[in-house]
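All protein chains of the complex are present and in place, except for one that has been dropped.
Note that the chains take the letters A, B and C in the order they are written out, and that residue 1 is the start of every chain.
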Amino acid sequence: MTVKVQREDFDVGAEIAALTAGRSDIGGVATFLGLVRDIAGDEEISAMTLEHYPGMTEKMLADIEAQALVRWPLDETLIIHRYGRLEPGDRIVLVVTASAHRKAALESCEFLIDWLKTRAPFWKLEETGQGEHWVEARESDDEAATRWNKTPAKAAQ
Amino acid sequence: MTVKVQREDFDVGAEIAALTAGRSDIGGVATFLGLVRDIAGDEEISAMTLEHYPGMTEKMLADIEAQALVRWPLDETLIIHRYGRLEPGDRIVLVVTASAHRKAALESCEFLIDWLKTRAPFWKLEETGQGEHWVEARESDDEAATRWNKTPAKAAQ
Amino acid sequence: MKILYFAFLRQRTGLGEETVNAPDEIQDVAGLVEWLKTRGPGHAEALRDVSAIRVAVNQEFAGMDTAIAANDEIAFFPPVTGG
Partner (left out) sequence: MKILYFAFLRQRTGLGEETVNAPDEIQDVAGLVEWLKTRGPGHAEALRDVSAIRVAVNQEFAGMDTAIAANDEIAFFPPVTGG
């Protein structure tokens, strides 16, 4: 049940190992790792800067994590989100969910990353050959997150 | 596009790092890590031994991986499955899928682990306080895998 | 009260944060926005199109009609793009 919003990079293997160390009740660990792509839309990007609202971001991330814990029987959850300037190939975000049951781990991981990719209070400044611009919120991503409001959690039934 | 069936343990962080090294076209990496639980059904287990059919197992794993590549736009896939004697908390299976798009990574990861957990040619001998017994195939798991025959891949549409 | 600006609002106001004493008659976010616009051309430009702006009062999403008080932390930012 951990949330970290940080400038520093993270170590996926070490984070998963720490989460599962000494546990024999966890059957499945689902992970989503988000990386910076060199293409955004049709445009080549050389870097991006993630700005966030310190304090509010952590609160919102802790809140969505708490929602996942209500909907699915989870043993552990972890969200790490970076901010600052990132280049293509860099790690941005990590979601880890652990449960006795693989469906609960997989579904809650998807739920959290859908939310993070659309609702988390971050703003992206992309650097391209044509200069810098702020990314606008995307409709399609919003749909992915909205889906969870309509669909009851399968694994929790 | 790698399949490994091995007795040895594996390093999740190192595997993901190797898969994404030097890549800037991958937006998302979905991972499922399966661990041995100390409970199976209602029974406490002290260990289990996974037996498999060398040759056929690798062939079937490569085949399901190829099916995932047809259904989703994936940049990389990795399946590692262990065999031999494993104790609670030990890693059994790792699925990693990488794509430009997070839905493709998440869905294909779920597709592969559903298949592996139900159709992969492994047999489990569980050790309990009452001795050893072979685990029988489970209906509920079979349903999870069968679902994929009916549902067209959302992300591939 | 403490005012925070993020993304293009931070760039246009030239401020990440400022502490202001708004007049007593300003009771809600809408009133505050109108008053902040008078603080300079950067503020006026940043806050010109309220449909492009989201607001949080004390780190909770709020609306133009949300009531505000002297010690509140009020943040203005574009719709979030996610991580």
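The definition used in the following text is that a residue touches a chain if its C-beta (ideal position, glycine included) is under 8 Å from a C-beta of that chain, and two chains touch if they have at least 3 such contacts.
Please read all numbers here as calculations on a predicted model, not as lab measurements.
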For the full complex, contacts between the hidden chain and the displayed ones involve B
If I consider the whole complex, including the chain that's not displayed, which of B:7, B:85 or B:138 touches that chain?
B:138
Residue of B:9, B:51 or B:87 in touch with the missing chain, whole complex considered
B:51
Sole touch to the unshown chain from B:16, B:68, B:92 or B:106: residue B:92
Just to verify: which one of B:59, B:85 or B:147 makes contact with the chain not shown?
B:59
In the whole complex, what residues of subunit B lie against the chain that is missing from view?
34, 50-53, 55-56, 59, 81, 92-93, 116-125, 134-138, 141
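To be clear about the criterion, only the chains that are shown with their structure count from here on.
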Tell me, which chains sit next to both subunit A and subunit C?
none
So how far apart, in whole Å, are subunit A and subunit C when each is placed at the average of its C-alpha atoms?
27
Once you find the CA centre of subunit B and the CA centre of subunit C, what distance in Å lies between them?
49
If you average the Cα atoms of subunit A and of subunit B to get two centres, how far apart are those centres in Å?
22
Using the touch definition from the top, which residues of subunit A touch two or more other chains?
34, 117
Among all residues of subunit C, those touching at least two other chains are none
